[in-house]
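All protein chains but one are shown in place.
Chain IDs A, B and C follow the sequence of writing; residue 1 opens each chain.
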Amino acid sequence: MDFLQLFLELAQSTIRLSTPLILAALAGLFTERAGVFDIGLEGKMLGGAFAAGTVAFIAQSAMAGLLAAVVVSILLSLVHGYASITQRGNQIVSGVAINFIVAGSTVILGEAWFRQGGRTPALAEAARFQEIDLPFAEALRGVPLIGPIYADLISGHAALTYFAFLMVPVTWWILYRTRFGLRLRAVGENPGAVDTAGISVVWMRYRGVICCGILCGVAGAYLSLAANAGWTKGMTAGKGYIALAALIFAKWRPVPVMFACLLFGFLDAFAIRYQGTPLPLVGKVPVQLMQALPYILTVILLAGFIGKAIPPKAGGVPYVKER
Amino acid sequence: ADIKPAIIYDLGGKFDKSFNEAAYNGAEKFKAETGIGYRDFEIANDAQREQALRRFAGDGNNPIVMAGFSWAATLEKIATEYPDTKFAIIDMVVDKPNVRSVVFKEEEGGWLAGILAGMASKTKTVSFVGGMDIPLIHKFACGYIGGAKSTGPEVKVLEAYTGTTPDAWNDPVKGAEIAKSQFDQGSDVVYHAAGGTGVGVLQAAADAGKLGIGVDSNQNGLHPGKVLTSMLKRVDVAVYDAFKTANDGTFEPGINVLGLKEDGVGVAIDENNASLITDEMKAAIEKAKADIIAGTVTVHDYMSDENCPY
Amino acid sequence: MSVPYAKLPGWVEYGLIPLVNLIVAFMVAGLVVLVVGESPLEAAYHMVNGAFGRGEYIGFTLYYATTFIFTGLAVAVAFHAGLFNIGGEGQAYVAGIGVALACLWLDRIMPWYVVFPVAILGAALFGAAWAFLPGWFQAKRGSHIVITTIMFNFIAASLMNYMLNRVMKPLGSMSLETRTFDTGGQLPKLDWLMKIFGLSVGTSPFNVTFLLALAAAFGVWVLIWRTRLGYEMRTMGHSPAAARYAGIKEARIIVITMMISGALAGMMALNPIMGETYRMQLDFVQGAGFVGIAVALMGRSHPAGIIPAAILFGVLYQGGAEISFEMPSISRDMIVIIQGLVILFAGALEHMFRPAITAAVLAFSGRERTEAAVKGA
């Protein structure tokens, strides 16, 4: 088996699997850096995926679907924001609640509108994000090494994938190079300082939450419009929690977030690829072990190499100045 | 007076893109034909099995159909409590005087699907995507593998399972990813028995210009011309029959084993995939079908010894 | 003026406010019912009647509550030491194996009252063991407990799947479950308890595990507020620096706390396995671990709050089931939405009506107390 070939295949699969994780984890980064924790990523993604599938089908346009996903996901974020910022409620409870509500309502609405049982109608090409071939991909393919890498790895992904990877430096830039970023980080560390500097803590946090909504929406749209042709019930299948883990793994920093997600993606791709095929030394391992492998390795890596992860100081705590 | 039929689904829920949904379709068909309504219920956890079943029996629903092998233990109990109620259970045998047990020879259907796959494959590599690694799914897989390999010794069959949590049945993204990885490994026909996950598998095949094979109900229509065939498991028929016979008072308890002979399993050939099925494929499956019915070929039943010789 | 945070009399704090929140929660849920063109009142009736209408219904409600008391306590105990254990799901899973092993080993030769203690031990040990590693990694390697516990949930699922597939499943059986236990592995129902109130459990799986849960709740209260260990846990939870100053061994507390938490989560397994199905089925946990998070937080991590919160969820589950029995057009998923709404309004939005209520209360009690307070300060 040509090694380069194998590498390329694994790498492609890795990228596909990481894309939604990167988007969701970056989404989490925005709220949690603003001091609002969110285990509702799962729900927002699912809600987004559903909206995307629905609208894309009706409007026969991927863009419309994407837009809808973002809008719905933002609305859900605002609910979370209202509960945890305005009402100073418990952020974890609010997140759990949103996951429940979305899980239930998507199925109900989907069935009510399309009668296809827990899924939206399969989307036509036009209503999905197609894989884009970058210029010269074919031409360059012949070139040894870089040719295939460019043609098969860099090129040929859905627009949202490029968007996801683009968002990594963008997020970094926003966070560390803009006024918004400065204030966002500050409000997650010490809201008192932000408040006394004459900035509205509440509004800052809402903005963080909204950013989260946008990215979760895109993540959802990726699931139903790029990775798939439509929404199916519970299609996030726990990705929200993995994204959360990646976020912590990366200590709430954009670039590491990308690498953490790529790692999860790779381990997953690896497990998929080598299921049932005997491995060197160990031989044929039970499917279940193979499927647990990514998680086991994560734990080992975490315990072995990644030091303590210190969350934003004010994270999870509602801002109350008059107790 | 009309009968009061009822059906209770398994945890997967009515719309699992798999046998629960097939069962639902059967009930709907009955309703459409006879105009007789029916009650149905989706349990949310195991504790509700007994509750729901007893509740339905208590309310005088009759017959009551249960989709899924997990119902066996509960039914054992309730069937004796309500001797006058007719019960039917799918995918499992419960030996009671008022229970009809319907089990399928998935392996036989799988065998035919395997033959088509083997013959349609140019790379001589075909693959299978299961939802969770459980016996029932192995039953599907084993027949398929056998069938595929029966078309030539050189045929290779890849086999993979989606996951170990209930999500494994609702993860089209991962389903698609598994399929793609199998294509990378040379497969050009992929057969799924993975409920909602399969939606992703068939999609991936369609996108990659490979062939998919549907399961349970006829999924050829999902991607016309890109789904080689669907391995039919006529759960819908089983449910329909239970209702129908009860309605004409001909409901027979006992064990129904539905295989090719009984048309309980099979492969779907319709306008959606006509273009993909060559005449010699047709011939091949007709022959295989005849052999199996005649008993000259027996397809190994995974459940008999929980392993697959092929 | 920041009235919202005035100290309130207990009956308002723990009685009136939660009640108002609940009522609102159900009113909003009612809207959902209205949307699908059904009568909210009827639904409400079935919810309440379905949860309390008969001995049997109460039995079901309390059966679910039992499970949630355990998982809720598990989360709460960890919270007190400043740890967020979302691994309840996995810990319960693995504990199930402990319970099953105990039963498979003894059910034919021993009566339940011998098997039960062994099974409790099994559940506690396996659950604790599964929580030990995350705790240990956090303590020694600083790896974040939230990730590790999430990972361990997935690993547990695989382990469970393997065990049932290849080890514990009787040959030739379709479903991933152990054989059905003999009488030794079947817990008696709490008929006598119900009889006291002139009710009968009927067919509900309301069993002795409930008493164990109550005992556990009391045990947790004692542990947290009446023992040195609990004191040390709380100190660490509030202020690690103070804990170090007080000579409290952080690593030790983390590990012990996680193991206690895991053991509690694990005991949840007794309820469905020995009390209901009399065998271990693949997905017997069914999200109880996550519901436990909501239960613990809504119960303010105090047993006295966790028990009612757990019962509330029992009501949602059982009452919800009844609704979908009685009102076919309201499906299982509708119930999930309603649960979500209740968590949202009774949990996350608990402060929403506080200002109004407090203002009202203050209006009564007047300002004298104010003067007193300041003289004090």
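The rule we apply is simple: a residue touches a chain if its C-beta (ideal position, glycine included) is under 8 Å from a C-beta of that chain, and two chains touch if they have at least 3 such contacts.
Just so we're on the same page, contacts and distances are computed from a predicted model.
**Q** Tell me the UniProt protein name of the chain this structure doesn't show, selecting from "Nucleoside ABC transporter ATP-binding protein", "Sporulation lipoprotein YhcN/YlaJ", "NADH-quinone oxidoreductase subunit M" or "Sarcosine oxidase subunit beta".
**A** Record says "Nucleoside ABC transporter ATP-binding protein".
**Q** Just list which of the chains on display the missing one touches.
**A** A, C
**Q** Touch as defined at the start, partner being the missing chain; which of A:Ala124, A:Ile146 or A:Ala193 qualifies?
**A** A:Ala193
**Q** Which candidate, C:Glu232, C:Glu322 or C:Glu350, sits in contact with the chain we can't see?
**A** Residue touching the absent chain, from the options given: C:Glu232.
**Q** Which listed residue (C:Leu31, C:Ala215 or C:Ala242) would be found touching the missing chain in the intact complex?
**A** Going through C:Leu31, C:Ala215 or C:Ala242 one by one, C:Ala242 is the residue touching the chain not shown.
**Q** Which residue numbers on chain A touch the omitted chain?
**A** 177-183, 185-186, 189-190, 192-200, 313, 321-323
**Q** Spell out, residue by residue, where the missing chain touches chain C.
**A** Residues in contact with the chain left out: 1-3, 5-7, 222, 226-228, 231-232, 234-235, 238-239, 241-242, 244-248, 369-371, 373-377.
Just so we're on the same page, only the chains that are shown with their structure count from here on.
**Q** Please compute the C-alpha centroid of chain A, do the same for chain B, then give the distance between them in whole Å.
**A** 34
**Q** On a C-alpha centroid basis, what's the spacing between chain A and chain C, in Å?
**A** That pair's centroid distance is 29 Å.
**Q** Could you tell me which residues belong to chain B and also touch two or more other chains?
**A** In chain B, 13, 133, 164-165 touch at least two other chains.
**Q** Residues of chain C that contact two or more other chains, please.
**A** Counting only residues that touch two or more other chains, chain C contributes 154, 158, 161, 165, 331, 335.
**Q** Can you tell me which positions in chain C touch chain B when the two form their complex?
**A** 60, 63-64, 154, 157-158, 160-161, 165, 169, 171-177, 180, 203-205, 272, 276-277, 279, 281, 283-284, 286, 317, 320-321, 324-325, 328, 331-332, 335
**Q** Quick one: in the complex, what on chain A touches chain B?
**A** Result: residues 9, 13, 16-17, 20, 107, 111, 116-119, 122, 223, 227-230, 232-235, 237-239, 268-269, 272-273, 275-276, 287-288, 291-292 of chain A touch chain B.
**Q** Which of the residues in chain B end up touching chain C in this complex?
**A** Going by the criterion above, the answer is residues 11, 13, 39-48, 50-52, 54-55, 69-70, 72-73, 91-92, 132-136, 164-166, 303-304, 306.
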